[in-house]
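After the structure tokens below, expect a handful of questions from me.
A single protein chain has been omitted; all remaining protein chains appear in their positions.
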Amino acid sequence: MSTRLAKHGRLIDRSKQIAFTFNGKSMKGFAGDTLASALLANGQVMMGRSFKYHRPRGVVASGSEEPNALMQLGVGDRYEPNQRATTTELFSGLTAQSQNHWPSLEFDVLAVNNKLSRFLTAGFYYKMFIHPRPLWKHVYEPIIRKSAGLGAAPDKELKDADTYEHFYFFADVLVIGGGVAGLQAAKAAAASGAKVLVLEQNSHWGGRAPVDGGTIDGEAPEVWIEKTLAELKAMDNVTLRDRCMGSGVYDHGYALGYERLTDHAPGQGGPRHRLWRIRASQIVTATGAIERPLSFAGNDVPGVMLAASMRDYVVNWGINPGQKVVVATNNDDAYRTALVLHDAGVEVVRVVDTRETGGGALMEAVREKGIRVELGRAIAKVKDGKCVTEVAICAQNGEGGARETVQADAVAMSGGWSPVVHLWSHCGGKLIWDEVNANFRPDASRPPLGHDGNGFVVPAGAANGEFGLGALLEDAAAAGAKAAEAAGFPAKSVAAAKGESEEEARMEAVWLMPAKADIKLRMKSWLDYQNDVKVSDVQLAAREGYESVEHTKRYTTLGMATDQGKLSNINGLAILADSLNSEIPQVGTTTFRPPYHPISLGAIAGEARAEIFQPVRKTPIYDWFDKNGADWEPVGQWRRPFSINKPGEDRHAAVNREVKNTRENLGLLDASTLGKLVVKGPDAGKFLDMLYTNMMSTLKPGKCRYGLMCTENGFLMDDGVVARIDEDTFLCHTTTGGAERIHGWMEEWLQTEWWDMKVYVANVTEQYAQIAVVGPNARKVLEKLNAAAGGGMDVSKEALPFMEWRDGKIGEFDARAYRISFSGELSYEIAVAASEGQAFWDALMEAGKEFGVMPYGTETLHILRAEKGFIMIGDETDGTVIPQDLGLHWALSKKKEDYLGKRAQQRSHMVDPERWQLVGLETVDGSVLPDGAYAVGEGVNANGQRNMIGRVTSTYHSATLGRGIAMGLVKHGPKRMGEVIEFPGTDGKTYKAKIVDPVFYDKDGEKQNV
Amino acid sequence: MSKAVSVLNGARYSGLATVEDAGLQGMITLRGDLGSKALKAAVKAATGAEVPAQGSISVAENGAAAWMSPDELLLLVPYEDAVAKTAEVAEALKGEHALAVNVSDARAFFRLSGEGAREVLGKVSPVDFDAAAFKAGQFRRSRLAQVAGAFWLNGDGSFYIICFRSVGEYVFKLLSAAAHPQSKVGVY
Partner (left out) sequence: MLILECPYCGVKAEETELAAGGEAHLKRYGPGSSDDEFHDYLFMRENPKGVHFERWRHANGCGKWFHAARCTMTLEVFGTYTAQTSVPTQEIMDKIAAKRPGWTWREFADGKK
């Protein structure tokens, strides 16, 4: 059992005790502990259950590579599953729960899977549950989902209590990693005057060096780290960030930093995470290396740890990992762990070294302490259980026949080191195989390329495959100088700090322990702890023909867990290479993709949540509507009132009331959202003739014309009324939400095709509040306002006829009035300065009282236009509809040689008489047709489905007519007037509707032209 | 002009920096040949300012001219003069191909001041706000999180920010959130 040592623990403050709970049990740790070190201090070696077999699992590593010790942290709206105990800093009141077990960590029903493991091999699910088909959805999937998986998802009713933000930062040199290599590289780069940003994922600087020992410039590494940090902090051109992980490297020097601001101090206030969106000329990856596990049977039993991680727990947090420890290794570094353990008073039972010739000076030092070192030996097996109890030792070069069995409660293993090449590789940096250290390291000759075609990532130190302290610091200094120079800052020569560490004997590549382990052992030798993938699974995949490493990964799920195979990938592909009788470099690695380590979705979303999740566009009259019963609906990013409900009224009743009142009295619509584009210049008319299907150049100043715009494909894209302001100037109305798109469309043609045309366009949509004053009393209310103000614009039929516009005063407001109608009623659309919009609305509401004024919303707007058979972009059109389909031939100029879309409308499919065409639809029983319903015809198509002959594009209850009305596109529609066709609904009913003229109300237009 | 109300109607938030509604501001979009003598004279007459260089704003006592694109300026004039000055500019440029249009009411206008101003903008706009990179008199069009915006740095260290009126409230809340008192980055 693990305990806290009386000595060591350079990162903890024993004067500050911290209380926390694990699975409801109160425990105590110290400031500076991680959750993992605090749990070990409390004797909690077992920290979770595995994904598939529910095997007991303990912590294996001490950093972000940890696969096992995943926790559910926090409660309520701060609950989060799958958090690593090793990267969770302890704080007072932390609540952690282990995951993937039921009913408890100690006793788990599904641990029976472990007994069934010989059936649950790679591809098991694919093979077993494919037949019979229906059972998958209803039986197998629910059971599998319950038994396999990680932490429980948060309660869907709760919202994350925290906030997040982004921050954009620009640097000449970004250094990722604050170990001694990162600090050395930063120092070299900063000396050139370059602006340098250094990111360190932990809360402490210096990386492994203080644990691993050696000297830098003749002193302990801590001394150099402190000194260098102080130097860097004093420089104006250097920014240092701890608790900030370099998470990804992307095109053109873009990189993400994930800063954890309050994870260690919840409730402190301010954002929890900050995502740094960094643009750097050059990036130095000083990301260190990760130790590899050894693949022996029972290498996942709680108490088995990576050797260097065990050393971290002793040195950094004063943890005694066990009373009796076996060290298994294929290299010299693990001997450091034996020495540290011995120094801490822990009995090192054996050092099992696979190398027949053993190691160098470090091994001798261990032997001098009286520790037994066994050469050419391996661990045959660690006995299954909730903690290590017994270790069987055998010859490495055998099948696993045990030479001896020793009692132990912890095992330290080391299979060698792999440089963290992830950030080098994210954007395309290539790797080479290092035979000496048996790892992939960056190939400096093939770096990721930037915008100028030159490399923009420089690896440094252990991340570059340099392990001795001396070589590592020299490499890092050179990397920093190289990066600064490439960023345009010729390096001043900065001598690398002089590092010294023990000479190490060459390691031996060991991918399976023992080398000829039998199948029973291989089925207990874990490669990927988190996804429960064993040596035997990868071998099975190879036998079944999965030769590509990418296929094997997906078939076995090797490396697909939340740790993305940081521990398992190299071991797994070595096993695959062996199974395929191939070499490791030939098999290659899977692709490294960002993020390096999972980052929160909150950090990705940044500030975009709640009120500022997305921009909500509001008209100047928004607040009035909000206070007066608006039933909002989104229209693009705008909010528009669907209806304005009176107290106790539902939206349908409100709409019926609004429709009738507008037809009979006076309705007001906030039409401010309509796009308004000023088009000016000597060629403006010619330009608009190309953009609209009809002729705009012949429009007279003072007059308005409805126009259609099509894409080059011929399809309708927008419509609206164009007003000619003067000889050179037009004002084009677009649909709501169309302003920016059509503005962009106009600029595109003007800048990229017709740049010789003298035309300027300006988007003035938001300059105006535009209010539609609609209904038989429309003129009366305007005349009343004018009378009250003692004059103003003449709005009579004679002075301001239909389809004309005037500038002038309406009441006390400077206004432009358009006599246009989208309702079929007498109607004025009046634009005033947006800043005066609310005042103008108030004036109309007040003056309109005696005329029965009521505001109306978008649904009433739709019904009024549908009663008149006016089309709506987005209802009657869907990007495949041409004007001819909608009977809008009158709006297609025959005089013009060309307009956008004209040539396309001559293509064979566009002139096909079989195209569906617009008609009105009247249900036989007066009910409302379902929106989007399809009409069925005779016969079936090639797939045996009933033939379709049309569809509903708009459908409403008309309060004016007291019945359902609709428009739709129907094959040969205009020739089939009076015919009844059938629309099967999704409710099982069939709706019968008669084909009629789409104009349902006031066919002669008498009401609008008064 | 008591009927006219600015979008945020005097709203203000103080945190890392102070975000405030800068009130009604006369703005004229002017498109034309920025090299033409008539245009230069018209800009000077309307604002008192010279035609600015690319990426900058030239500020005079009672007005300013900001560089929007190679053929577009944004003229800043007192709100109550905007209509008249738009007409004056249009009149002065009658002989040439140009467009002057009053956009005073189409915009929301903010002042962002205080020590944290650079950092606050740096949270919402992908622009380098390092003192060495963004200097007084610089004018930049970019985005403010999810919407288009423009801003310039004043001589007193405060930023003026312009966006479309309809998203004024969004931008105010966005800047206020970015100015949360406990969200200091500490790099500028």
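The letters A and B name the chains in turn, as written, and every chain counts its residues from 1.
Operating definition for what follows: contacts are C-beta pairs under 8 Å (C-beta built on N, C-alpha and C of every residue); 3 or more make two chains touch, one makes a residue touch a chain.
Here the structure is a predicted model, which is why all the values come from computation and not from measurement.
> Which is it among A:634, A:744 or A:879 that touches the chain not included here?
A:744
> Just name the one of B:97, B:140, B:165 or B:180 that touches the chain not displayed here.
Only one of B:97, B:140, B:165 or B:180 touches the chain omitted from view, namely B:140.
> From the list A:102, A:250, A:851 or A:934, pick the residue that touches the absent chain.
Looking across A:102, A:250, A:851 or A:934, the contact with the absent chain belongs to A:250.
> Where the complex has a chain not shown, which of A:14, A:118, A:403 or A:451 is the residue touching it?
A:451
> Touching the absent chain in the whole complex: find that residue among A:713, A:884 or A:927.
Hidden-chain contact among the options goes to A:713.
> What is the set of chain A residues that contact the non-displayed chain in the whole complex?
Residues 250-254, 279, 449-453, 712-713, 744, 747-748, 751-753, 755, 897-898, 902-904, 906-908 of chain A touch the chain absent from view.
> Please give every residue of chain B in contact with the chain that is not shown.
Interface residues of chain B facing the absent chain: 54-55, 67-70, 72, 126, 140-143, 148.
Methods note: only the chains that are shown with their structure count from here on.
> Using CA atom averages as chain centres, what separation in Å is found between chain A and chain B?
Each chain reduced to its C-alpha mean, chain A and chain B end up 32 Å apart.
> Provide the residue numbers of chain A that touch chain B in the complex, in ascending order.
Spelled out, the residues of chain A in touch with chain B are 163, 165-170, 195, 239, 268-271, 274, 277, 279, 606-608, 611-612, 614-620, 638, 678, 680-682, 758, 760, 762, 764-768, 812-814, 833-836, 838-840.
> Under the touch definition given earlier, write down the residues of chain B that touch chain A in their complex.
Residues of chain B touching chain A: 3-6, 24, 29, 31-32, 71, 83, 97-99, 101-107, 119, 122-128, 130, 133, 145-147, 164-167, 169-170, 173-174, 177-178, 180-183, 185, 187.
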